[in-house]
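The complex appears here without one of its protein chains, the remainder shown in place.
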Amino acid sequence: MDWLTMDLIVARFNYWVYIVLMMIGLYAMIAKNNYMKKLIGMAIFQTAIMLFYVSIGTKKGASIPILDHHGGEHGAGSAHIAGEAALKVGEAAAAFPEAAAAAGTTNPLPHVLMLTAIVVGVATLGVAMAVVQKINDQYGSIEEDEVLKRIKL
Amino acid sequence: MKKVGLLTVLLTGALLMVGVFDFPAWGDPYSPANRYLSTHYVNQAEKETAVPNLVTAVLADYRSFDTMLETSVVFIAGLAIFAILRSIEGPLVQARKRTESREKRAEKRDAGGDGQDPDLIVQTTVRLLLPTIQLFAFYVVGHGHHSPGGGFQGGVILAAGLILVAMTFGLKNTLKQFSERRGLAFGSLGVLLFAGTGLLCALMGTQFLDYSVLEAVYPFTDEIMARSHSMLVVEIGVALTVMSMLYLIYANLASHGDMKKGL
Partner (left out) sequence: MTLAQQAPALILLFPFFGALLTLLIGLYRRSWCWPATVAACAASALAAWSTVVQVAESSNALVTYRMAGWVPPVGIEFRVDALNAGVVFMIAMVSLLVAIFSRTVVINETAGKEHFFYTLFQMLIVGVLGIGLTGDAFNLYVFLEISSLSSYALIAMGRGRAAFSCFNYIMMGTIGASFYLLGVGYLYIKTGSLNMVDISRIMHEQDLFQTSTIHIGFLFILIGVWIKMAFFPLHRWLPNAYTFAPTATSALAAPIMTKVSIYVMIRYMYTVFDPNFVFGMGPRSDVVVWLAVIAMVVGSFYALAKRKLKMMLAYLVIAEVGYMVGGAWLANKTGLTGAIFHIMADGLMTAALFLSAGAIYYKRKSYNVTALKGMFQKMPFTMGAFALAALSMIGIPPTCGFFSKWYLISAGIEAGHYGFVGGLLFSSLVNAILFFRLLEYAYYGEVETPYVAAGKRGKKKGFREKSGRDEAPLSMLVPMWSASLGLVLLGFYSGEVIAFISRYVAEVQF
């Protein structure tokens, strides 16, 4: 039981949440009849992936990926935290000295990737909304079945 | 469709959940993702680029090519919305045009500008707020190397300022100040500033976007500071594009593409 709660639920909580969110979004995209609801689903779907990526990059006890610029030696503050983390997992730290030095700072790469994904998401959403507006102007509805009915006419 | 959707969703979800059992624990600083490539960024980025904000360093230098394309994604989205909404046809459009021309005639009678009541309190507040918003946006763009911020964030704040103006003073009046053509030109110029910086590097004999050669261009710099300075140039380009394109996206979506009357 302890294993279940600690290792599986607590240690991977973000990953479970991202899957649930993603499935909500995917379901809305496939099954909803209203175009705006589909778009809301799309936004949730894309956000879930961002949550997943950002979860990859987190480190316990680490600070934001901005180094202390004025604190004398560069990154002096983070080195302290790194030392603390290194004590906890001495074995891993010995195997990966570079990772031990970086343990005090969150992984910046997923943040960068997700900044791109956010921009892409916004762009897609904007274009999709424009298309929905056009559909509404052409057929007078944003319900899929209504639109299909009018196309068949 | 609902059953198919549910089935797909459940299958996908189950598949993804199987994967989670195999993931390294959340927050482990020695997980593969955290111990391999990213350590280079964390440990070396400040030495190599003189930028303490690691996200900016990776964004605008190590993976600057991604960022250039990302900026062009915003640019494409702005153009796409123009291209889509300008081709509206069908009976409903004609109906809308009829009501509009009627409205226009009524408007001419009233001579009420945009058909919106100018609200004194709102307008005065916006007049006071706008410079602050823009100043903050410039800070976010310019200080993106040292603190959270950067071109996208600053550009969005600038666009928010413009949208605020459009909502208060009417889209028509805003477009008089910041026209559609100017917006498109700014969008293109922003990406050109980014890509042009890269091209300059290529013309000076290195790879595209390799800022280190630009030390010859900026006064009193070395290779590392040249990278830092170029990032600022690039971020300004990003901010320019994001600002004008998000503003145009708002203007188009709010006015059904005819740029006459916003929200």
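Note that the chains are named A and B in the order they appear, and that numbering of residues resets to 1 at the start of each chain.
Rule of thumb we're sticking to: a contact is a pair of C-beta atoms (placed from the backbone, for glycine too) under 8 Å apart; a residue touches a chain by one contact, two chains touch by 3 or more.
The structure displayed is predicted, hence computed values, not measured ones.
*Asks:* If the hidden chain were put back, which of B:V42, B:V55 or B:A77 would touch it?
*Replies:* Within the whole complex, the residue contacting the unshown chain is B:A77.
*Asks:* Taking the entire complex into account, which one of A:N33, A:S63 or A:Q138 touches the absent chain?
*Replies:* Answer from the full complex: A:Q138 touches the omitted chain.
*Asks:* In the complete assembly, which of B:Q153, B:T174, B:S212 or B:S255 touches the absent chain?
*Replies:* B:S212
*Asks:* Tell me, which residues in chain A touch the chain that this view leaves out?
*Replies:* The missing chain touches chain A at positions 26, 29, 35, 38, 42, 45-46, 49, 52-53, 56, 109-110, 113, 116-117, 120, 123-124, 127-128, 130-132, 134-135, 138-139, 147, 151.
*Asks:* Using the touch rule from the top, list residues of chain B that touch the missing partner.
*Replies:* 15-16, 18-19, 21-24, 31-38, 40-41, 61-66, 69-70, 72-73, 75-77, 79-84, 86-87, 89, 181, 184-185, 187-189, 191-192, 195, 198-199, 202, 205-212
Heads up, the rule we're going with is that only the chains that are shown with their structure count from here on.
*Asks:* Once bound in the complex, which stretches of chain B touch chain A?
*Replies:* 1-2, 4-6, 8-10, 12-13, 16-17, 20-21, 23, 25-31, 33-35, 37-43, 45-47, 52-55, 57-59, 63, 66-67, 70, 73-74, 76-77, 80-81, 84-85, 87-90, 92-93, 96, 146-148, 152, 249, 252-253, 256-257
*Asks:* Could you please specify the touching residues of chain A with respect to chain B in the complex?
*Replies:* 7-8, 11-16, 19-20, 22-23, 26-27, 30-31, 55-60, 62, 64-69, 74-75, 85, 89, 92-93, 95-96, 98-103, 105, 107-112, 115-116, 119-120, 122-124, 126-127, 129-131, 133-134, 136-140
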